[in-house]
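For reference, the structure I am asking about is given below.
A single protein chain has been omitted; all remaining protein chains appear in their positions.
So that you can tell them apart, the chains are marked A and B in the order they are listed, and the count of residues begins at 1 in each.
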Amino acid sequence: MKKILAFLIPTLLVSGLASAEVSAETAFVLNTFLFVFCGILVMFMALGFAMLEAGFVRKKNTSAILLKNIALYSIAGIMFYLIGYSLMYVDVSGWIGSLGGAFYNPSSDELALLDGAENVAAIAETGYSVASDWFFQMVFCATAVSIVSGACAERIKVWPFMIFAAIMTGIIYPIFGSWTWGGGWLAEMGFSDFAGSTIVHSVGGWAAVVGCLILGPRAGKYSKDGKISPIAGANMPLACLGTFILWFGWFGFNGGSQLALGSALDAVAISIVVVNTNMAACGGVVAAIILSQLMYKKIDLSISLNGAIAGLVAITAGPDLSNHFMSVIIGAIGGILCTLAIPMLDKMKIDDVVGAISAHLIAGIWGTLAVGIFGGGDLMVQIVGILAAAALVVPLSAVGFYILKATTGLRVDEETEAVGLDKAELTTVAYPEFN
Amino acid sequence: MKKILAFLIPTLLVSGLASAEVSAETAFVLNTFLFVFCGILVMFMALGFAMLEAGFVRKKNTSAILLKNIALYSIAGIMFYLIGYSLMYVDVSGWIGSLGGAFYNPSSDELALLDGAENVAAIAETGYSVASDWFFQMVFCATAVSIVSGACAERIKVWPFMIFAAIMTGIIYPIFGSWTWGGGWLAEMGFSDFAGSTIVHSVGGWAAVVGCLILGPRAGKYSKDGKISPIAGANMPLACLGTFILWFGWFGFNGGSQLALGSALDAVAISIVVVNTNMAACGGVVAAIILSQLMYKKIDLSISLNGAIAGLVAITAGPDLSNHFMSVIIGAIGGILCTLAIPMLDKMKIDDVVGAISAHLIAGIWGTLAVGIFGGGDLMVQIVGILAAAALVVPLSAVGFYILKATTGLRVDEETEAVGLDKAELTTVAYPEFN
Partner (left out) sequence: MKKILAFLIPTLLVSGLASAEVSAETAFVLNTFLFVFCGILVMFMALGFAMLEAGFVRKKNTSAILLKNIALYSIAGIMFYLIGYSLMYVDVSGWIGSLGGAFYNPSSDELALLDGAENVAAIAETGYSVASDWFFQMVFCATAVSIVSGACAERIKVWPFMIFAAIMTGIIYPIFGSWTWGGGWLAEMGFSDFAGSTIVHSVGGWAAVVGCLILGPRAGKYSKDGKISPIAGANMPLACLGTFILWFGWFGFNGGSQLALGSALDAVAISIVVVNTNMAACGGVVAAIILSQLMYKKIDLSISLNGAIAGLVAITAGPDLSNHFMSVIIGAIGGILCTLAIPMLDKMKIDDVVGAISAHLIAGIWGTLAVGIFGGGDLMVQIVGILAAAALVVPLSAVGFYILKATTGLRVDEETEAVGLDKAELTTVAYPEFN
């Protein structure tokens, strides 16, 4: 999601061959449509996360996780409008944007066009409509919080979670975004993260780590003698549904991050990105299946699903590889790292309900490094970017979580955890007739 | 879904700058693709309704509601082809269209083009292909009946419901459509309903009210001493899945109602519509969460999901606001009205299983008024349109339901209601192993 739009405005040719090129207005329409189309796909990822998480939690916490997911997407939309987009993109000084133009609406030129002004040429030069870009950015912002909701499920209180979602989408994500896609200091160093392995997935993943550490594990997960008791998710079809929806939406996530469809170059680039995205997920799934068979003597479905996600996260920083098979390798390594990370986090007593930290943070770090190893990025700069994400997100989200802990409280009490959040914090359980 | 296509055919320029504009044929391709793309999204809303309703009914009626949903979409396709489209759009006299051109197929010009004729210029002038427009209109028609199936669930017989779906999609919806989008008397008065807060959602909502009144409430819902017994839906993840799918499809519902993508103006307008659609749903969710917490001391997931739908319905009449935050407000008011309406309907003993009347009719009325208050519509004309929908749909659907009641019977008998429609009217229950 690089904001440098080198190919947006084709030169206006005046020769007789003019008709062989994409006209400026056609490019504007195509670029705008790409943002709308891909934004809709990424919006659908909010459902993917909701279903994945509803599949991986227990019955008694299912309504709560569904509520958190639709709430966080809604809160993200409002906060990114009120504060987030400005902090991330408007007058970025290097370290943060502005709060000046807090409300981000159609440009006066666009409104004039809608009112009948003949300013199409001026509009076309802007490359794409303001709203289409805003929409595409907003759905990315929401994705980062979705990662947190899954990791911290089954014991975080609903209202404090929603407040954290507002902090994350209004402040934390936009600040790191300003350093990178907003054109700040990391962008100036040459940090390369095409669609956000670090900027979206690791940022969400770091906040998830902090949340899990501050919340502590679910009751019964780790016993004092060091035994780890797996807690099975209630509904595997939902987890599979969520994974496929994420995969589907990821074509928009990565494909749309080309930021333009108005030229043959963009069309070629998007096709390559889409194929690599798909191949990396394929690699992640196959690697996770094989490795889970080797590690556990049986195939683990949850791990296989997370393999797909890890493959997708891994390719997200650099899906513009010209050899598609490299994407299979990068995705497979993502799947392997994720599969290895899941039991390691358990050993560290970090209780991540859905495997989000393994799939998003670990694979996100790997994908960002891979751009330095196989792609056009500088490995040292990539490492700086990875560390910068941790350095920003860990303290800021810790402050957020601790303030909530000290005020509203962050974790439900033992009794609530035992009966489930659905009964304690919501009016209804998820499956009232299935008992 | 205004049928006035002011911006479809860009002027052909002959100057050297011709290449800066969208060519006529390119505009034709883009306009046609918009209908196809958005039509596909709206078709997916049929699944959204199916899942939402399958989540909100009890286990024993789940197969029946699934069957009704896939049946109604199929019946809508056939009836809108045989009768509906003609009544709505062909030779509309002011009050109704024609039955003359009953079958609506590709134009002879289009068939000639496919056969090799060099008539591209003539085709391009038509703005979009005949089939693409028909498809987009058809999926709207199906949406109106989906609203009825949810409200009347758990006690309406399957076959009579399917006959009513044929009446609704072949006659009732098209007649009101002819008054408005078909260019009839309400359109001439200046009634403004961009994508159908009234034309689709209130029309469906009025039919749902009539259906609920004639059917009566489900057994056990309202006791004689005035007590209301909530009947919980069986599967909240399905309800959440359905809501997100509706939200996803709504981008096509509202975005496609710009009816053209062939110019920068259209691209700008669609982007604005998509952002406002999203923001209104965000507002509806947040408002419903807060209000349900205040009213019930706990968050209600069902109400929060309906808040999203109510927000979407509310913005549908006028999603072309230039200040996106206004959409949050309009959606939030939609969510609040829906949340307040749900217990009010219960007090009136109108047993709406899924909250469809609150989310579609009440929010649809609000959205239509909002165009008169905040948008470019005339408030008095908007009120006339709202009343006209009631005046047409209530008697016509009452006649339809009463004829069915007198002939085939409309409501299942007590025994069937007790054991569930799945066992009585279908061969299989929905969850045979979950008992």
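What we mean here is this: a residue touches a chain if its C-beta (ideal position, glycine included) is under 8 Å from a C-beta of that chain, and two chains touch if they have at least 3 such contacts.
Nothing here was measured: the structure is a model prediction, and the numbers come from that model.
*Asks:* Out of A:A187, A:A269, A:I357 or A:V371, point to the residue that touches the absent chain in the complete complex.
*Replies:* Looking across A:A187, A:A269, A:I357 or A:V371, the contact with the absent chain belongs to A:A269.
*Asks:* Of the residues in subunit B, which ones touch the absent chain?
*Replies:* Answer for subunit B: residues 12-14, 18-19, 21, 23-26, 28-29, 32-33, 35-37, 39-40, 43-44, 46-47, 50-51, 54, 62-63, 66-67, 69-71, 73-75, 77-78, 81-82, 103-106, 110-111, 113-114, 120-121, 123-124, 129-132, 134-135, 138, 158, 162, 235, 238, 241, 425-434 touch the chain left out.
*Asks:* By the contact definition given up top, give the residues of subunit A that touch the hidden chain.
*Replies:* 16-23, 26, 30, 37, 41, 58-59, 232-237, 240-241, 243-245, 247-248, 251, 255, 261-272, 274-275, 278-279, 281-283, 285-286, 289, 292, 296, 298-302, 304-305, 308, 320, 322-325, 328, 431, 434
One rule holds for everything that comes next: only the chains that are shown with their structure count from here on.
*Asks:* What angle, rounded to the nearest 5°, describes the rotation that places the Cα atoms of subunit A on subunit B?
*Replies:* 120
*Asks:* Rounded to a whole Å, what is the gap between the Cα centroids of subunit A and subunit B?
*Replies:* 31
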